[in-house]
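The complex is shown incomplete by one protein chain, all other protein chains being positioned as in the whole.
Entry: chain A
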Amino acid sequence: MIPCIAMSIFSEVPQAPPVAVFKLTADFREDSHPQKVNLGVGAYRTDDSQPWVLPVVKKVERLIVEDSSLNHEYLPILGLPEFRSAASKVALGEDSAAIKDNRVGGVQALGGTGALRIGAEFLRRWYNGVNNTATPVYVSAPTWENHNAVFADAGFKDIRPYHYWDAAKRGLDLSGFLDDLEKAPEHSIFVLHACAHNPTGTDPSQDEWKKIAEIMKRRNLFVFFDSAYQGFASGSLEKDAWAIRFFVSEGFELLVAQSFSKNFGLYNERVGNLTVVARDNENLTRILSQMEKIVRTTWSNPPSQGARIVGKTLNCPELFAEWKDNVKTMADRVLLMRDQLKAKLQALGTPGTWDHITQQIGMFSFTGLNPKQVEFMIKEKHVYLMASGRINMCGLTTKNIDYVAQSIHEAVTKVQ
C-alpha cells in the first residue's frame, strides 16, 4: 500500500454555523427541567405536545399500501400529474380562469424548499435576460432565513431586504414596503409570503395587498409567492390563498412555491409543488420544458409517496372534505392558544399591548421580546424561543400556557 501524503483538498474548509432553530431544539432536548417548553421549531403539535398524523393521511396511506395495482416506477420528471394539477387548483381555486385558459402548470418538488430552488434556478437562467445573475432579489426583513441561501445558491448575486416588520408598532411597515417597491430596479424579483408570514405572523390586509400589486404591476416587478401554510393560517383554504388569487386575477405571470408539509403534516415525505402561471399555454409549455431540464439535474425524479397521498386526497371529494376538516382542527387550536395567551397576559397586567398576538396569523408570533428577555426566558424559565422573539404557537398547550404567560410577564417586568 502506497500511502498518500499530499494535503487534503478540503483542508481549508471552515465549519458552517449551526442552524439556529435546530440548535434551539437540540438545547431543549438536553434540558432536564420539568417545566421546559419548546416554542422554537415550526411543526404542529397537539395539546399533548405530540406530532399529529392527520386522520385523513392515515386513511389514505392504508389505501395506498393495500393497492397492489400501484407500481413503483419512477415518476415523470415533473412529478405525479394528478398531484400537480390538484395542487395548483387548491392554490388558484376551483373556478380559476387561468386554469381554464390552460396557462397554469405545476412542477412537483421536494417540499417548499425544493419548489423555491427550482423556481429560483429557472429565473436565474431565463428571467430578465439569459443567465442574468445580477437581477435583484428582494426578501422581506425579516424572512425565513433559508430564502437567502436558496436564491444565493441558485446563482443570484444581489439579494436585498425589503421593509416589512415595524418593531416599534409591532406590525407591518407598509410605507417602507411600498417605498422599496417604488425604488426597486425594474424587473426585480420579490419573494412574497402568501399568508402567515414567517417569522412575524403579520400579513398585509386585502387593501394593502392591492396597493402592493398596483406598484408591482406598474414597475414590472416579478411576483414569487411562498405558500407554506394554506389552510393552516385561518382555517380556510380560500382565505389563505386570497393574495395569490388576487394577483393572478390582476394578470400577473407568477410563480408559487407550495409546501404540503404543514397542512398535511407530511414533514418527512417532502411534498411540494411549484405552480407556474404563464401568459398563455404556449409560454407555459416552453417554461415547463425548461423546468424539466432543471429538475433532471437536481433530483431527476421526485419521490412518489407524499405526492400520492396528497394527490389522492385532493382529487377525491370525500377525502378532500375530511382533509379540510383536519386542517381546521389544527388552525383552530392555534387560534385558541392565541386568544388564551393574550387573555392571560392581559390578566397578569403584563406591560405593553398584546393585541398583536391575536392579530398575527399562522404558526408564528413575533412577541416583541428583545434578545435579553429571550435569554432570560431560555436560561431562567426554560422556555425556548428564537432570539428574534419568535414563538411557535403550536408549542403552547392548555397544560403549559399559564407557565409561559407567567414567564413572559417576568421577562418583560424584570429584564429591560
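To be clear about the criterion, a residue touches a chain if its C-beta (ideal position, glycine included) is under 8 Å from a C-beta of that chain, and two chains touch if they have at least 3 such contacts; residues count from 1.
Rule of thumb we're sticking to: contacts and distances are computed from a predicted model.
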*From the list "BRCA1-associated ATM activator 1 isoform X2", "Proteasome subunit beta", "aspartate transaminase" or "tRNA-splicing endonuclease subunit Sen34", give the UniProt name belonging to the chain omitted from this structure.*
"aspartate transaminase"
*Given A:S249, A:N283 or A:T298, the one touching the chain that is not displayed*: A:T298
_For a quick check of understanding: of A:G265, A:G362 or A:G395, which residue touches the chain that isn't displayed?_
A:G265
*Taking the full complex into account, find the residue in A:E61, A:D101 or A:E208 that is in contact with the omitted chain.*
A:E61
*Considering the whole complex rather than only what is displayed, give the residues of chain A touching the chain that is not shown.*
1-4, 6-16, 18-19, 41, 43, 51, 53, 61-62, 65, 71-75, 109-114, 117, 121, 146, 149-150, 152-155, 261, 265-270, 293-294, 296-306
